[in-house]
Every structure is written in C-alpha cells, then in structure tokens.
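Moving on to chain A:
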Amino acid sequence: MKEFRPRIVVFACNWCTYAALDLAGTSRMKYPTNFLVVKEMCSGRVDPQYVLEAFRRGADGVIVAGCHPGDCHYIEGNYKTLRRMTLLKKLLEEFGIEKERFRLEWISASEADRFVEVANEMYEKIKNLGPLKIEIEGGR
Partner candidate 1 sequence: MSEELRIGVYVCHCGTNIAGVVNVKDVVEYAKTLPNVVVAKEYVFMCSAPGQQIIKEDIKNFKLNRVVVAACSPSLHEPTFRTATAEGGLNPYLFEMANIREHCSWVHPDEKEVATTKAKLLVKMAVAKASLLEPLSEIKFKVNNTALIIGGGVSGLAAARDLAARGIKTYLIDRSPTLGGRAARLGKLTYTEMKGIDVFKGLIRDVAGNRLIDVYTNTELVSVDGSVGNFKVKLVKNPRYVDAKCNLCGECAKVCPVEVPDEFEFGMSKRKAIYLPFKDAYPRIYVIDMKSCTRCLECVKVCPVGAINLNEKPSELTINVGGIIVAAGYDPYEPKTGEYGYKLSNKVITLFQLERLLDSEGPTKGELIVNGVKPKNIVFVMCVGSLSTTPDAYPYCSRMCCSSTIKNALVLREKYPDTNIYIAYKDVRTYGRGDEQLYMKAGENFVRFAKFKDAPKINIDQKGNLSVTLFEETLQEEITIPTDLVVLVVGMTPPRDIDKVRTTIKIGCGPEGFLREAHLKLRPVETATDGVYLAGAVTGPKNIIESIASGSAAASRTLALLSKEEVAVEPLIAVVNEDICSGCAICVAMCPYGAISLKIIDKNIRVAKVDSALCKGCGTCAAACPSGAMQQYGFKDAQIKAQVIAAMGEV
Partner candidate 2 sequence: MTYLVPQHPLQLVELGAERFSRCFNCGNCTAICPITKEKASYPRKLIRYSLLGMEDKILSSTDPWLCYYCGECSDQCPRDANPGSFMMSLRRYLTTKYDWTGFSKLMYYSKKAEVIAIIVVAAIVGSIIYLLHGPIVETRVELETFAPYLTTEIGALTVLFVLAGILLSNLYRMYRFVMRDENGNRIRVPLGFMIRDFIRIVPLHFLTQIKIKECKDRQKNWINHLIIFYGYAASFILFVPLLKFTQTNDPFLFVNPLSILGIFSTIALLYGASIAIYGRVKKTQPMWKDSHSTDWMFLILLLLTTITGILTGIFRTFGFPLPTYIMYSLHLMIAAPFLILEVPFAKWSHLAYRPFALYFESLKERYLASKR
C-alpha cells in the first residue's frame, strides 16, 4: 500500500507567514512535503469558505497563518481572522473534521522555525488520524 502523505493547504499572509516560509527555505530548514501555500495579502482575506473548499476537495489539513496580533500590516486584519477562524473551528468539529486538521497560527516573518515546528507537529498528528473521513467531491 502506498504510504499516506497528508496534503495540507496553507493560507499564508504575504507579510509574515509567506516571508517566514521563504526564510525557512533560505535557512535550508526541512519540513514534510505536501504543504501547499496559497498566498493572500492578509490573513484577513481568508474567507472561511476557502477552508471548507479545501476540505471538500480532499485536503487532509488546513493552516491559516498570519502576523502576530498587533503586528498586522493592515492594522487589524488578523484580529478579524481570529474571530472568523475561532467560529470556523467549532463548525468544523460539528462536521466531523477532527480539530487537529485545522490550525490558526501566528507566524511572523522571522519565525521560520515556528512554521517548521507547526508543520512537523501537524503532519504527524494527521498521519496518525489517516485520511479525512468525509465525502470528497471528485473522489480522491
């Protein structure tokens, strides 16, 4: 049987987390493959429906990440993200999507190591959980 490799979508803001992922690269850090980054200008751009869409299309996990509270490039976009994603978390659990599969993280441009830490942790947990057990549009 082929090894299960969770596929995880990362919604990263342009100013902090995307830069942190770049830094992870320039610092030659290592983290599991299959973290696929979708860039936004601000984590505040992440509409909860994107997360749902990702799960619906077969993502095994989703990370929404942005600047630390207070550091938002757009003054307070990340506070709005926080509000939305807190609500979304509850909703996802209702849908039967394990809470380990969704994370909201604050990762500043200099915290490449933090991303690597989150990635490793999440990858392990989801690997243990196995593939998402909901119906997936278009099949797997």
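How were these picked? Simply put, all candidates are chains of the complex that A comes from, given by their letters.
FYI, contacts are C-beta pairs under 8 Å (C-beta built on N, C-alpha and C of every residue); 3 or more make two chains touch, one makes a residue touch a chain; residues count from 1.
Just so we're clear, the structure is a prediction, and the values are computed from it rather than from any experiment.
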Which of 1 or 2 touches chain A - same complex, any copy: 1
Of chain A, residues touching candidate 1 in the complex: 5, 7, 9, 18-19, 21-22, 24-26, 28-31, 33-34, 36-42, 44-50, 53-54, 57-59, 73-77, 80, 84, 138
